[in-house]
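Quick one: the structure is below, and I'll ask about it shortly.
Note that this complex is displayed minus one protein chain, with the remaining chains in position.
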């Protein structure tokens, strides 16, 4: 158990730092989690308010289903632990939430449509289960809120309405994506952030919004 | 005391180098300070004209309220020490001044309005005391000047007029922000630079200026 | 032979990681190969689905002309091994396939024209055999497909139609380029990615598409 915690936390820390380096988790933004037990549910998660460029294993918290902390008592789990749990309840083993400039910009530009269609890119094949670039990914945009239970509810509804989506954006806030492993969730972050940048730059060359 | 100096200077150097890496302190631009004593006021500050990518603890100067150097005699404190002191007199423990491309560009574009409104972004919650993305941050733009006492006066006026602002821009020059600790001031730099880039890219997709 | 494999694989790994760092091979995208024997043809190639930021020599596979693996049995060679072989049959010693944002964006914008003209840039002289900036490089855009033999056929046709081109783009997918050595192929990637970004940014300042 201890070893599980340490190994998974160590991988989570390395990934979190790499996102910070790319500018996707500046200013203590972003939070990252992974399941380390299912019965009862136990997950590890980054604490609230830490610098992701200096993230350490010692900072990683262990929490249960309600988001209450069971270990690593010195810090509060991220306020968004509830959203992570909503995603984990649908089967994900790891959940990553990043704040990138392009995600922020596009979640604003596409908010009236409720989501961003991403279609025709080979990169889409990096999303689990996608076999062809002809795939159309719908990235739902959920209205942001500081009322966490209400936001968790909105997220649940979006997840149910778009069960095939590999992530969602909170408006003017950031990206949530997940995977069946830490590596898969990391891949999904990189792919969706790449695609958001590509879509954003396409808007600038061929204005279509 | 010596230890205080060394520890704080060492943290300042690491943060300064990270800003250089991100392109926010190129060409010896930018200057960074932190309070190490209040009675009488003593602060450490980067010297004028050093390469922030090669900043060392040995280069850090100690100055008093007038910006005169009391230690580390070989170099001149930044000419902008006066501006740092104006901010510190209002309670800040650390002051960071960066020169980013986006800050420079937006300080020009928004100069006629006297400031940049930043509103609706979750990232705003990283600014001390901000509890909701519904916050409206006003980033005042102060006309640049080479007359330091006059510029310090303009900065003072802006700080008094907008006491809730977490930073200000000098026109076509750069960002000043601060915090109750080095970590908080670093967070404020990352958040405001992120938001300036997001606002700038939004202008390019949806021209509104 | 073993030593050949190890040295070439080690160089390939270092280059692959440098592309990942620049954001040209995110999310397990991209694949890289090099010839280690011609009679019969043997090449080394990155496996399908590995994180290019954590690429290791142990992951590199050795395959023959049909793309079937002859060594390093634990992973599948990239599905695009066939495309690499088409390029290698025309004489290349190393083939690099990157997925950059600018390549993706421009392959979409210029698709109706079937390619991108790049002309007048000094940087073109870094392409093997080009002696002057007055060179006009035509970067063909090949329609993307999941049918590998069909795609290999399209690529072959493009290579025959534009024998002087130093690379090609797969539409909304990425860049292929190559060279007479790993170093030359790396140089071609850097030059073409640079030129794609320059062309893309020119479109944004002077809309001409």
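Each chain carries a letter (A, B and C) given by its place in the written order, and its residues are counted from 1.
Criterion: contacts are C-beta pairs under 8 Å (C-beta built on N, C-alpha and C of every residue); 3 or more make two chains touch, one makes a residue touch a chain.
Just so we're clear, the structure is a prediction, and the values are computed from it rather than from any experiment.
J.: Relative to the complete complex, which of the depicted chains are touched by the chain excluded from display?
T.: Result: the unshown chain touches B, C.
J.: I'm checking contacts with the chain that's been left out. Which of B:29, B:59, B:165 or B:181 qualifies?
T.: B:29
J.: Which residue among C:76, C:133 or C:157 touches the omitted chain?
T.: C:133
J.: Among B:14, B:57, B:109 or B:148, choose the residue that contacts the chain missing from this document, as touch is defined above.
T.: B:109
J.: What chain B residues would touch the chain not displayed?
T.: Counting over the whole complex, chain B touches the hidden chain at residues 23, 26-29, 51, 53, 99, 101-102, 104-105, 108-109, 144, 146, 170, 172-174, 200, 203-204, 207, 209.
J.: Considering the whole complex rather than only what is displayed, give the residues of chain C touching the chain that is not shown.
T.: 18, 22, 120-123, 126, 131-134, 183, 186-188, 190-191, 193-194, 197-198, 201-202, 204-206
Heads up, the rule we're going with is that only the chains that are shown with their structure count from here on.
J.: Looking at where chain A touches chain B, is over half of the residue numbers used by both copies, so same, or under half, so different?
T.: Copies use mostly different positions to touch.
J.: Enter the angle, 0 to 180° in steps of 5, of the rotation superposing CA atoms of chain A on those of chain C.
T.: 90
J.: Would you mind pulling out the distance in Å between where the CA atoms of chain B average out and where those of chain C do?
T.: Taking the mean C-alpha position of each chain, the two centres sit 43 Å apart.
J.: Counting only Cα atoms for the centres, state how far chain A is from chain B in Å.
T.: From the centre of chain A to the centre of chain B is 31 Å.
J.: Residues of chain B touching 2+ other chains?
T.: Within chain B, the residues that touch at least two other chains are 204.
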